[in-house]
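Supplied in structure tokens, the structure appears directly below.
Note that one protein chain of the assembly has been removed; the remaining protein chains are unaltered in position.
Our next item is subunit A:
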Amino acid sequence: MQRYQQMFSRLATEGRGAFVPFVTLGDPNPELSFEIIKALIDGGADALELGIPFSDPIADGPTIQNANIRALAAGVTPAMSFELIKKIRAYAADIPIGLLLYSNLVMAKGVDGFYAVAAEAGVDSVLIADVPLHESKMFRQAAMAHNIAPIYIVPPNVDDDDLRAIASYGRGYTYLLSRAGVTGAETKAAMPTAELINRIRQYNPAPPLLGFGISSPEQVRDAIANGAAGAISGSAIVKLIEQHLHEPAILLPALRHFASAMKAAT
């Protein structure tokens, strides 16, 4: 998880924010997925947020639900996802790699075993989308034991007690939610005010990255102007994958271009 600290201190030196793309591992198949992630790294991604395909992705809107369905239809398992992560780690030794997934995948082979496998593959952080703060102890203890940063979500209506807990338990970065609801570019991010981000930062949590509904460079610019340490974009990227599923020659340059436009706004 030290890779996040290294990234944020590099960005601080540059006076810039982070651009973090999200994709589902193995979408639409393991081979093309690796090329997709390489294109995002080549385009300028500062860190990666990666999903392990799950049958019931309840925090995701239709775009990322379909990414899960495509990857599962291609036979992608958690074990194959970790193999893919190892290849990505070999390609980019310093990039922070975060997992964003659902609790039953963590439970299935035993919580400690899951984090051990993740650490061995080169994962820096794990965000479990369906575990609320107050149920997170078992997961964050296993994460810390394996030097993996537990990531916490700060919703727009967060109260002070939860902020205090998140600041104390979270490592790596803090996932600042732009709005209520599921993932998707259909519902644009509501930009948190500079006051809200300032209030959050007073508790000194891991640096906040803004996510959900971020699909344009202007939104990245606004997020950083309002005090976020960067922005996470998922559905906009997955939509490009969906549009050019069978045209890697168009898809990969388009992803590189998208990533570099988003990075340029940091």
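Criterion: contacts are C-beta pairs under 8 Å (C-beta built on N, C-alpha and C of every residue); 3 or more make two chains touch, one makes a residue touch a chain; residues count from 1.
In this section, contacts and distances are computed from a predicted model.
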{"item": "Name per UniProt, for the chain absent here [options: \"Tryptophan synthase beta chain\", \"Amino acid/amide ABC transporter membrane protein 2 (HAAT family)\", \"Amidase\" or \"ABC-2 type transport system permease protein\"]", "value": "\"Tryptophan synthase beta chain\""}
{"item": "Contact with the hidden chain (one of A:5, A:29, A:103 or A:187)", "value": "A:103"}
{"item": "Candidate in contact with the missing chain, chosen from A:112, A:130 or A:242", "value": "A:130"}
{"item": "Residue in contact with the excluded chain [from A:29, A:77, A:141 or A:260]", "value": "A:77"}
{"item": "Those residues of subunit A which, in the complete complex, touch the missing chain", "value": "54-56, 58, 72, 77-79, 102-109, 130"}
